[in-house]
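A single protein chain has been omitted; all remaining protein chains appear in their positions.
For clarity, chains are labelled A, B and C in written order, and residue numbers in each chain start from 1.
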Amino acid sequence: MVHHVHVFIQLKDGVLDIQGKAVAHSLLSLGHSSLQSVKVGKYIQLWIESETAASAKEQASAMCDDLLVNGIIEQFRIEVEGE
Amino acid sequence: MVHHVHVFIQLKDGVLDIQGKAVAHSLLSLGHSSLQSVKVGKYIQLWIESETAASAKEQASAMCDDLLVNGIIEQFRIEVEGE
Amino acid sequence: MDFSRYGIRKEEFEAASSVLGREPNECELRILGVMWSEHCSYKSTKRLLRLFPNKGPKVVLGPGENAGIVDLGDGIGAAFKAESHNHPSAVAPYQGAATGVGGIIRDILALGARPVASMDGLFFGDPGHPRTAALSSGIVRGVGDYGNAVGVPTVGGKTVYDPAYNDNPLLNAFCLGFVKLDRIVSSQTARPGQAVILLGSKTGRDGIAGAAFASVELSDDSKESRPSIQIGDPFAEKMLIEACLELQEKELIVSMQDMGAAGITSSSSEIAAKSGVGMTLHFDRVPLREKDMEPWEIALSESQERMLLIAEHGKVDEIMSIAEKWELDCAVIGETFEGDGYSILFNGEEVASLPPSLICDGCPQIHWPSKLPVDLEKRRELELDDLPLPDDWNEALDALLTLPSLAPKQWIYDQYDSMVQVNTVKGPGHPVSVLRVKGRDSLVAMVFDADPWKCYLDPFRGGAETVARTARALAVAGAEPLGLTDCLNFPSPEVPEQYWVLEECVKGMAACCEAIGCPVVSGNVSLYNESPEGAILPTPVVGTVGIIPSFREYLPSGNWDEGDVLFMVGPCNTSLAGSRYLRSRNLPLSGRPLEFWGEAEKDFIQRALRTARSGAASSGRAIAGGGLAAALVKDSAESGKGAAVSLGIPTRKDVVLFGEGGARALYSVPMGKVPLFKVIWNGYPCIVLGRVGGSSLEVEDAFGFTVEELGKKWRIR
Partner (left out) sequence: MKTAVVIFPGSNCDQDVIHAVRTTLGTEVAEVWHRENDLPSGTDLVILPGGFSYGDYLRSGAMAARSPVMKSVARHGGKGGLILGICNGFQVLTEARLLPGVLLPNRTLSFICRPCFLRVENTATPFTNRFPKGQVVQFPIAHGDGLYSLPEDELKALEDRGGVVFRYASPEGIADDNGNPNGSLNNIAGIISPEGNILGLMPHPERASEALLGGEDGCLFWQSILSFLEKGGR
């Protein structure tokens, strides 16, 4: 069956988030003064054909290592629907 | 207290997802043949000072409308930690 | 004290201890470890760099400052410099390349110049190697994304492919800026009692000890060396450029220095040392991005997009408001005083106290032993008699034109904004890149070039040829070379054979600079470009800048006119040694490049300049990579015109057509100008090759293609 996999990618702590910085600045000047900080990352959805949710997750993880994530600056988390 | 809010943004159905297509193509050519399709979106984390999780969510939603999301092509979903 | 942990050698530790009269503490050792790395101190190469001539009538500022400046006339100068960012680009191609571009832009900005043009030198591995595609696309994207967003056009560059760069791709970035000569900002003008100001992004743990990292060989675990990845923020850089130029315009600062390697430490101690003042820095006043940073981390952080300013205390408020306008962090972090002291305070405690002169000039120099490579003679063996002429010349030409190092680089430069700032008269794809200077008649021309293959076979001749190539290309276009900058990319100098090659390359480059009167005004050294897999080729990269007095005196290439007479000037007995042709036939890198002949180079430049300025030709192109054949093809394709060429020379035809080296050019000359052209070149080898016309390029007894076919093979836009 086809599993719907969600991958959340964010910059590792300490890595400068140039987008987050600019977005925070912009939101504050739009009056959202309760905002403390912002981090901008990627949200990738994968539809993977596999027997089990576990194996779909494994494959997604391999895809992250192979292409989706730049391990030098990014970290990721995977969720499989119905897991 | 400061609430950690997660915003997931994705392209609406029907909007050309060139990036998603390109990523799918690359993953397939890397041998991930179980992959059916890919969608590329944004994952934004906000830290918002507010009394309740519900109000943090409301504020995040306003930020989406004001800046974070382009309603013509994107849709979003918000989760507040500990809600 | 385990000083080796900090990259300090025993004699260095002793030198520091003897100056201080005590052992340096840990924070001081970390500072010295970075500041005394090869990248910052040039401890192995200072002696060699002195071989370069650095004075000339047009030199306003020579080596030693953030960049060199040459006089363009009318009170305007061109500030330019090249810089390598090789190790960072090998580890993180996109970010390494982006921050390389950002770094060189700030060097130009530090002089108070507006950055107006960039060029990039790219050296990639074998296109068939599994890593090359990712590395090259990441690096190109990094160069483009940063330069495009910051609004500095990338107007040209150089790209070479060779398996020697498989694990060690090179990224050299060049930037040029315009500055009013009476407004140059210097790092030597700080006086006691002034404020030390940090302007730009907040300081984080980015790239800590990156300079030291750039001075060692890449090992397998260097990918893990975590904090060494700097992230480039072109948006912040754009703000920084505008803010600094506004500060300079309003005369609010007395001195300025960019923060590159070793961040706050190098920028502040350099200003202190060069200006002859002492400095106290309060690190608790540095705007930080991360919590709990140690003083040594603040000292050495290589967070990007920051500048150090020195100003009178009375100007601080005005500076702050300009920083606010450009949305930049800004803080007074210290002050200058009289004396040779440099002291870092953190929460009221002194954590380091070193004389600036020790930090900047105190590193003992190293004289690595030098030895002729034993296999050098063997490399030079190339028996022409064993090398059959091509069976099919058309096929041979095809192979040459599809050699990645020679093929058009459109896929690269189409990703670069080459036109922003509306000064670009000739962008990438042309033998030289040309900018106009708004409001003036004159044009500035520049070129970035390298020939590592020739340097490998004969470092002296290769080094000289590299410089000569840039000068020839400029002169043919009508640009008088004013000065040059260089990046010396080499493997470890600790291997005697490799040190010898470095030494010889420098000597060859210096010899050519002397011969043609083109001084070196700035440059950069990048050593240790090797990995367990092997070492790079010796790769000196040269960026030369020239001036064309008026746009009417610019001679384009690829501009043949029907009926023009084609001339080749220069000797026919060139060489296939290390040529693109040999590479395209998959033959080993072999042979001995042509001997360098300084007199001829000088003579050629003068005649080429006269040719352009007197309008004696309609098109001109210096003959370089791929030899005469490549020059004919490029000109024909770009002109959209054919020609009938007959060589009529006794030399072997492959050597005539594909040989490289020597001061040569291909000109197309309108009938009416032939006498004038001949007068100009009288006394220099000069032969008629044929006439422009027809719908195909036919070289007698060799190759022939229709212009349409050539257009598909050679397309620059």
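As a working rule, a residue touches a chain if its C-beta (ideal position, glycine included) is under 8 Å from a C-beta of that chain, and two chains touch if they have at least 3 such contacts.
Quantities reported herein were computed from a predicted structural model and do not represent experimental measurements.
*Asks:* Using the touch definition given at the top, which of the shown chains does the missing chain touch?
*Replies:* A, B, C
*Asks:* From the list C:F551, C:W597 or C:Y684, which touches the chain that is not on show?
*Replies:* Of these options, the touching residue for the absent chain is C:F551.
*Asks:* Can you work out which residue in C:L49, C:I366, C:L387 or C:V420 touches the chain that's missing from view?
*Replies:* C:V420
*Asks:* Just one of C:E23, C:D74, C:D284 or C:E327 touches the chain that is missing; which is it?
*Replies:* Residue touching the chain left out of view: C:E327.
*Asks:* Touching residues of subunit C against the unshown chain: what are they?
*Replies:* Against the missing chain, subunit C presents residues 141, 144-145, 148-151, 233-235, 238-239, 325-327, 413-425, 436, 438, 551, 717.
*Asks:* Tell me which stretches of subunit B touch the chain missing from the display.
*Replies:* Counting only subunit B, the missing chain is touched by 14-16, 18-19, 22, 42, 66-68, 70, 72-73.
*Asks:* For subunit A, which positions touch the chain that isn't shown here?
*Replies:* 18-19, 22-23, 26, 30, 40
Note that only the chains that are shown with their structure count from here on.
*Asks:* Go ahead and note the Å separation of the Cα centroids belonging to subunit B and subunit C.
*Replies:* 42
*Asks:* Just the number, please: Cα centre separation of subunit A and subunit B in whole Å.
*Replies:* 9
*Asks:* Can you list the subunit C residues in contact with two or more other chains?
*Replies:* none
*Asks:* What are the residue numbers in subunit A that touch two or more other chains?
*Replies:* Within subunit A, no residue touches at least two other chains.
*Asks:* Spell out the part of subunit C that touches subunit A in their complex, as residue ranges.
*Replies:* Counting only subunit C, the residues touching subunit A are 91-92, 95, 201, 204-206, 223, 227, 229-233, 235-236, 289-290, 303-304, 327.
*Asks:* Can you list the residues on subunit B that touch subunit A in the complex?
*Replies:* 2, 6, 8-10, 23, 26-27, 30, 32, 34-50, 59, 62-63, 66-68
*Asks:* Looking at the complex, which residues from subunit A come into contact with subunit C?
*Replies:* These residues of subunit A touch subunit C: 14-16, 18, 21-22, 25, 70, 72-73.
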